[in-house]
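Sharing a structure with you now.
With one protein chain held back, the other chains of the complex are shown just where they sit.
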Amino acid sequence: MDVISDQNWLLSLGTFLPLAGVLVMLLIPKREELLHKQVALATALGTLGVGIYTLIQFDYDKAEQLQFYANTEWISVIKSGYTIGLDGISLPLYFLSMVITVLVMIYSWDHIPSPGNPKAFLILMLVLQTGMAGTFIAQDLILFFVFFEVVLLPMYFMIGVWGGEQRQYASLKFFLYTMFGSALMLVAFLALFYQTDSVSFSIPYLVEQGINIDQDVAIWIFGGMFIGFAVKVPMFPFHTWLPDAHTQAPTQGSVILAAILLKLGTYGFVRIAIPILPQAAVKWAPVIGVLAVIGIIYGALGCLAQKDMKRLIAFSSVAHMGFVMLGISTLTATGINAALFGMVAHGLITGMLFFCAGSIKERYHTLEISRLSGLLIQMPKLGWILGFCAMASLGLPGLAGFWGEFPAILSAYNPAPALNEPLFRVLMVIAALGTVLAAAYLLWLYQRTAFGEPNPEFTGHGHAHAVGAAGNDEHHDDIHDVNVFEWIAWTPLLIAIVVLGVYPQLMFKVMDPAVTQLVEVFNP
Amino acid sequence: MLAHEHEAAGWFLEHAWLIPVIPAVAFAIIIGFGKKLPMKGSEVGIASMLASLVLAVGTTWQWVQRVDAVHGSEGEGALARGVFGFARGLVPRAAEGGEPYVEPVIRSWTWWQSGGIEFGLGQHIDGLAVMLLLLVTFISTLVQVFSLEYVRGDRRYTHFFASLTLFSAGMLAMVLAENTVQLILGWEIMGLCSFMLIGHWWEEQANSRAALKAFFTVRVGDMGLLVGVAILFGAFGTFSIQETSRIAMDPATSQTVLLWASVALFIACIGKSGQFPLHTWLPDAMAGPTPVSSLLHSSTMVVAGVFLVARLYPVFYNGFDIAQNGNSANLIAIIGGITIIIAAGLAFVQNDIKKVLAYSTVSQLGYMMMGLGVGAWTPAVFHIFTHAFFKCCLFLCAGSISHTASHHSFDMKKDMGGLLRRMPITAGAWMVSTLALCGVPFFSGFFSKDEIIDNADHNGYKVFFIVGLIGAFMTTAYMTRATYLTFFGTPRGAAAGEHHDEHGHADVHADAHDAHADVHADAHAGHDVHGAHDDHASHGKPAFGIAGESPILLVFPLIVLGFLAVVSGYINAAPFHIEKFLEWVEPRASEFAPKIDHAVFTWAKAAPSIILVVLGFVISLALCKAVFGEADSKLKGLTQRNRVLGAGHRFLVNKYYLDDLYEKVIVHAVAYPIAQAAYWVNQHVLDGIVNAFGKGGRRTGEWVYKYVDQGAIDGLAVNGSGKAARGTGGALRPLQSGKVNQYGALLFGAAAIGALVLVIVNI
Partner (left out) sequence: MLINNFLLLGAVLFCIGVYGVIARKNAVMVLMSIELILNSVNINLLAFSMLHGNVDGNTFALYIIAVAAAEVGVGLAMVLLIYRNRKSISLDELSEMKG
């Protein structure tokens, strides 16, 4: 496999720079909250700067090759190396992780969730950033695994400490679920290692060797990875941690979870499972496709049953990731491209929806759909943004969401030659039904919350005092429209949703060569 | 695309893609800066529509020239064919003895590509597109002018114009779509705008529900669009409409694929064009402001479905075997036919003037669909053309009436009547349009509708011929009723200048708009509960009570449209052998289009429909006079007295219970029991498994601890050996001083001895 090793320090810098910020912050006393925020934001901005530089230096004509490739010894005993590199598949996600972190930092400026302690919160976020970026650049299975797990802990603490009322349960569930998946994944990695003559964990090497593994063995190995990644995606029926984690997580946690963490799973499929074990992928694809489509319908139905806005958005993630997985399961360039696009689009849109939900929660202290109404009157701007995101999320052409869904549906009509065509065509129709349900739950949500007259409970001169808790009352004045930090944090996302929707070529151009190369093996 | 072809096609034809781009840009400007502009953004909207109109007119002019260049000079036809056909490497084959095919002006740009698939944007300008471009820009302009006055002072005035403009942009983008993806794009933009416009006054739950219903119902159809486009692409490997048409016309193409694609696409059309059984959103969409209704129901949105069928006609034509001999029914014709009858039936029992018009639209769309279904492509498309003018005019008349004469009420029975003298221009426009709608000879509707009916017969679709005739009869009857109620008889309610406190209307809802109530408070105290009505923050100039004619901005579009309702038919008037429309719009049989057969017009064949129209008029008028005119009529309250009629009436008033079926049964089932069940499964089964695993793990742990650890190991092995050890322990007891240091010393001592032993043994 050809690689480009120019400027190979760039990725390490981009990945580990947040840790430098963490070191600085560790030295600053806890009470210097402003300073902490400044340092954290500066670090995140610096990282983003490195990311932008990477974006500029990336050679788009050779997007199918690993660039900024570095390969040094790391743990030579187990033959694991520090192998990193970036190609068209990982570049968008790598960059997205940096952008999201910055935006979340900005949002955190005046939205540190209770019980406060910005120092710890921001440090966790920076560590999280390192983990996320690292996962996307790792080209070695052990390195990938380490980063994959690094992500887990900060998120566990974020949910467990800054979460809602049931944070203990949610965080533990999140942790155990993912650990369960990772354990199987690790076993699969080791099996892969031993099956390929115990030479290296390097992904490019394994891509070359993996095809030689006996198919029966490969299917089992793929199965292990499948569970590891499917939990993270999350695919039906491994998704039950997601609504709890999302609902309980602080806004920032939800945003990162939706925007980046879920993508680690799908990215794992595209980067590791499918290229290394194509022979097993063909056997597993129908299973993935069917589960994905069940997820689409099931997630949508779950949404319709929700009474809590945040939980609804969480369930909608299950449905959207179903589209992504459907795209992947077709094993075609169109499908996988769609899936990658869908990942980024979902990251932007659902991240934005969680931001909205967080801001609503902050103002109303509830996300119960039946208690909210008339957002458009009380907070016209926020209401419009919510409407915009709902439209983007339900896949309106011209906004980013559509280009994840439609090509996925399209590709399901003609899956890879080795796959069962009628099955995938049936899946296509059911997936299309999912778009209808998406419109139903999102617009229904919007109609119930944004339209109509505001609930007298929150208008200040209603029976607000009857609600009880004295703490609640003093917050009724807080119902203000989008503030400046929110604007700064949200505008880039909103712009990106429109830009990617209007000119999807921006991303497809980057991903296409790498994906085309990836699926070559399926086109005899 | 070769350069010299650009020259050949003319500037307007080449740059037709600007037509949707202008309003799209205008939309961005209105959203961005509209509120700061002197006229709150409305001027940008109107200017953009005017600009598009000018371009559309230019395009039409050049298209006509282009067609004439090919047809007019048959001798030079070969040359022209060479220029247009050869340049694209496609030499059109002339139909047997037919006229040459006029190459559409196609341009496309790659938008993006993925995995070797190119998604393009572009334009596909042929007769159909040109006709609709002209129509849409024209109607949109008039509707925006009308809106200037109609929604003046509305609190979302700017947004209203922004949405209207984007709406037109969406329709235009769809009309000139070069490929099916662009078609979806325009299609969905329209869906979004309809949501925004229908729900314009979203403070009231009824309106927001109507918006939701409209979007959602159409979305159910959109599923078919996505699937249909995917099937066409999957099977043919192209999004291009021209290529799709060509492959669909190819006898070698599998008919099964075409059939599936047609069915899927037609589901989309059913949703969008309000065909049975998804027509229920359309009357509810009347919750939007009247200009919106008029735009939606004349030239945009609802004709999108008809347009789709007309655009991809080869797919449907061959998919459904429309031309097959002895094939007397197909899905399109059946759905169209059913729609004509059931919608017309519903129009009889409506009290809301806009709802009468809405059902009338549904019924007319049924005609168009049926026309396409029976192979009468040109008459159906022509019906789009004529229908747009008179239906838009009718809606604007309704708007004008409610704006000026009836306190924003649309209730014909309660608030109208006797308006003929007060609003002569509105009444005149209404009459003319009604005559056109009914298909009275020498008005535009006659030329299109009669052609559809005639061709249904000609092409062997006897059943649909009769359906068409019955439809014509019903149309006349319900329009006569509406006209009578509105313009004749004695003025009632608001039209008579009354300010009643309450309407007895079924869906009375409290007017929750503070602003609205404030403005009106002085003008007519107590009038804060409306029946069916349009709300907006201020009224026009005329004083209430005694209604004069509406202001000029409202009347002007009416005059223009009323005029066109009369004359637009003469562009293709079969009785006079004028067939310009056919010549300019109909694609000639070629490898891209099927051959369309035309019935020859004779007055004898037209006679049945004319007689039925007259009959419909006479019977309906007599009934109206009897029911509504005379106070002591025996017919009054007949539906209450006669059980059979009462049941029928109730059945109609409840819209065949379709709404109940959808909302109470299907939607309710999905939204509540099914979703709840799925969620229950999630919480109890899937999560239950997870929790059970957790619990199971703990139980296993407990069990292992209790029985294995404590029982077996501890009980037998450990305790048993313990007893043995106790004896020994007793002996060693003194050793246990309890002092750590001593233990340490012992340990090290023992270790030292052990080490010594090892060393010695090794040596």
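A and B label the chains in the order they appear, each numbered from 1.
Assume a residue touches a chain if its C-beta (ideal position, glycine included) is under 8 Å from a C-beta of that chain, and two chains touch if they have at least 3 such contacts.
Quick caveat, the model's predicted, so the values are computed rather than measured.
> Indicate each shown chain that the hidden chain touches within the full complex.
If we consider the entire complex, the absent chain touches B.
> Of the residues B:Val567, B:Ala622, B:Ala692 or B:Ala745, which one touches the chain left out of the display?
Checking the options B:Val567, B:Ala622, B:Ala692 or B:Ala745, the one contacting the hidden chain is B:Ala745.
> Can you list, in ascending order, the chain B residues touching the missing chain?
On the chain B side, contact with the omitted chain comes from 729, 732-741, 744-745, 748.
In this section, only the chains that are shown with their structure count from here on.
> Compute the distance, rounded to whole Å, between the mean C-alpha positions of chain A and chain B.
Spacing between the chain centres: roughly 34 Å.
> Where on chain A does chain B make contact in their complex?
Touching chain B: residues 173, 176-177, 237, 239-241, 243, 298, 301-306, 332-338, 341, 374, 376-377, 391, 396-398, 402, 406-407, 409-414, 428-429, 432-433, 435-437, 439-440, 443-444, 447, 450-453, 503-505, 508-509, 511-512, 515-516, 519 of chain A.
> State the interface residues of chain B toward chain A in the complex, per the touch definition above.
Chain B residues touching chain A: 110-117, 119, 181, 184-185, 188-189, 192, 195, 199, 202-205, 208-209, 211-212, 215-216, 219-220, 222-224, 226-227, 229-231, 233-234, 512, 667, 670-672, 674-676, 678-679, 682, 686-687, 690, 694.
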